[in-house]
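Just one protein chain is left out here, and the rest sit where they should.
Letters A, B and C mark the chains in the order given here, with residues in each chain numbered from 1 onward.
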Amino acid sequence: MDFQTERYSRQMLFKAIGPEGQKEIGKKHALVVGVGALGTHTSELLARAGVKKLTLIDRDYVDMSNLQRQHLFTERDAEKAWPKAEAAKARLKEINSQVEVAAVVAQADAVLLEALMEDVDLLIDGTDNFETRFLMNDLAQKYKVPYIFGACVGSFGMAFTIIPGVTPCLQCLIKKLPMQGQTCDTVGIIAPAVQMVTAHQGAEALKILSGNLEAIRKTYVSFDLWENEYLSLKAGALKDSGCLSCGENPEYPFLQTDREMKVAVLCGRNTVQIRPAESGGLPLEQLLHQWRSAGLEVGGNPFLISVAKAGTKAVFFKDGRALIHGTKDLNEARKIYHSLVG
Amino acid sequence: MDFQTERYSRQMLFKAIGPEGQKEIGKKHALVVGVGALGTHTSELLARAGVKKLTLIDRDYVDMSNLQRQHLFTERDAEKAWPKAEAAKARLKEINSQVEVAAVVAQADAVLLEALMEDVDLLIDGTDNFETRFLMNDLAQKYKVPYIFGACVGSFGMAFTIIPGVTPCLQCLIKKLPMQGQTCDTVGIIAPAVQMVTAHQGAEALKILSGNLEAIRKTYVSFDLWENEYLSLKAGALKDSGCLSCGENPEYPFLQTDREMKVAVLCGRNTVQIRPAESGGLPLEQLLHQWRSAGLEVGGNPFLISVAKAGTKAVFFKDGRALIHGTKDLNEARKIYHSLVG
Amino acid sequence: MNKIMLFAQLKEDMGKSSMEVVAAGKTVGELRAFLEKETSLGSLDGIMIAVNEEFAKDEWIIEEKDEIALIPPVSGG
Partner (left out) sequence: MNKIMLFAQLKEDMGKSSMEVVAAGKTVGELRAFLEKETSLGSLDGIMIAVNEEFAKDEWIIEEKDEIALIPPVSGG
């Protein structure tokens, strides 16, 4: 048995994959958007499984609070504040030197992601916000590439496989950008919830990459590991022929750059302004409640709330707009915004 | 926020754990028996979660075929054939230098395990055979320590939390040592099945270690990620007051060293003889079928089967006995035995 | 009566994991509006609603004894 055959022998012994499926996996390129908890787990899994290429995209760097649930990273990565995509790439190369890994340290916006789509076979969700998820959802539809959605918070999580032309898309399932304020920064997260999501994402990825399309899960999984709950929900009825993302006359709204979240430094001030893609507005009262119970220092009035966070002060308005005082760094401001709103 | 508070901040934000639960986790010692697929995942999870101490025990060394599903290990570990417990320890120290890690490179037999039990708070199942699981099950009962059972093969897996005095034990659930011949070496394994088991084992471990005993799962989970199946089965009815492991008059049969599997080099020959703990016998026909469909070279007659495997020839008799020709290494012989029979 | 199962923050908001409501005859959209108005769940915008383990559109009419689940999408990752 040669080196590579030995390496993947247990995966090839699994009948539904076999040597043929392994060969298929070895030709495939997956784009992992977000290299945090979900993204590090799925990219480690796919590197070990022997995909041809992984592209990892993340704007953030490793910090101490990531180590509790984000694989691939060590204390040294946190001390050096290494970019997540680069730190992940370095470790993945030690794990499987045969896999091509491209690290992109940047904001995953529409222009960048479209430029990366050329030979991508699969989109994997590792992001921490719905803005980027809706963008990935549009990309999946426009380029006819499967997209494996996943998300988690606390002990709760969910996963769903979106196959263009077959299943409903994320926009069919969730009409509006959800802004509930439950994020890992407000209600925490335990690592097993991450693993539970990536176990589902990983199995779906192996089915898709090995050509076992008939095995793909048709249900939306939602679970709570602390409450010992597991739901597998049929989703087909939500497929909407009028959907602007996957319907008969798609417009891919999140690929329209004029609809993107606007992030800009306010002229002459140490403040970044953020205007979200949709102007559905923010449920200020609910957010106030979430942030207060997360132990954050909160103030405000009926028109706005202010929150102290990581040395900055973030002010949120009812119309969805936010000002992040104390920084001129656009990525840091985005990070704070998503860590508070989702 | 100091260093450690920041590190575990997202876990402490999770309400059921909180700062108090985190403090409890930081006082606890978990014994992980078997550092393969399950053991590497759970020990990484517990090291990241901030337990006080992990003891890792495994007799084996890293090889190429492990890398597809066993975390913590790299190509270099496989090239150097580093002992799994030591390779895991080295990586865990990079991940969390605050956690004490003891690596034990040895066969996990009754004498050794009993010697390790002194201040152990939790037993975690990372083994690949039921002989060792039944031993852990007896240990759990004798020392009143929770034991989190887990196992997987193919895309199929299971997990169950055993609390002495409360839940049925493994012996109540499975009366006899199962010998079905379905192992990772005969039907393969995909990494997401491993993650799915360890997500459950990890969540249960965090509940136990943080003192959230009321949240412990009372059901036996069994799933198949390829078939999209998930069962959560009530197990209480199987609790057996006459059980020799957890009943009213326990004998802890697997801690009796005269009942252990006997492994010995045959005098003057390059052959190891193995006699399993129980003489229930082997289902030769079933094993023949399994091995043949795994592509192994099989021969034999109604009284015995021979299988070629890893440069050795293993001969199995109806009474459960086996001869492993071509080695004098007891651990290698055990490994081959369990890789074929389970 | 209909059992409504709550998950994640909805469970916390209500302080319980399920509740009983008379929903038969209502559409899913009407139930959503009713719950927003009559309970302390707050805005259910973006919350997905499943009836008997199947996601249902807002026009779907709920029947007696149908089991309803409110699934909040969460954003972490």
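Assume contacts are C-beta pairs under 8 Å (C-beta built on N, C-alpha and C of every residue); 3 or more make two chains touch, one makes a residue touch a chain.
Here the structure is a predicted model, which is why all the values come from computation and not from measurement.
Chemist: The chain left out touches which of the shown chains?
Modeler: The undisplayed chain, in the complete complex, is in contact with B.
Chemist: Out of B:Leu72, B:Ile189, B:Val263 or B:Ala314, which is the one that touches the chain we can't see?
Modeler: Missing-chain contact among the listed residues: B:Ile189.
Chemist: Among B:Gln180, B:Asn212, B:Gln273 or B:Ser306, which one is in touch with the chain left out?
Modeler: Residue touching the chain left out of view: B:Gln180.
Chemist: Check each of B:Gly21, B:Gly50 or B:Gly150 against the chain that is not shown and name the one that touches it.
Modeler: The one listed residue touching the chain not shown is B:Gly150.
Chemist: Using the touch definition from the top, which of B:Val105, B:Val166, B:Ile216 or B:Ala235 touches the missing chain?
Modeler: Result: among the candidates, B:Ala235 touches the missing chain.
Chemist: For subunit B, enumerate the residues touching the unshown chain of the complex.
Modeler: Residues touching the hidden chain, for subunit B, are 34, 36-39, 125-130, 150-154, 156-158, 173-180, 182-184, 187, 189, 220, 222, 224, 227, 229, 231-235, 237-238, 280, 283, 285-286, 290, 338, 342.
Keep in mind that, in the parts below, only the chains that are shown with their structure count from here on.
Chemist: Averaging only over C-alpha atoms, locate the centres of subunit A and subunit C and give their separation in whole Å.
Modeler: From the centre of subunit A to the centre of subunit C is 26 Å.
Chemist: I'd like to verify one number: the distance from the centre of subunit B to the centre of subunit C, where each centre is the average of its C-alpha atoms, in whole angstrom.
Modeler: Computed from C-alpha means, the inter-chain centre distance equals 41 Å.
Chemist: With centres defined as the mean C-alpha position, give me the subunit A-subunit B separation in Å.
Modeler: Between these chains, centre-to-centre, one finds 32 Å.
Chemist: Subunit A: which residues touch two or more other chains?
Modeler: Counting only residues that touch two or more other chains, subunit A contributes 154, 184, 187, 189, 227, 232.
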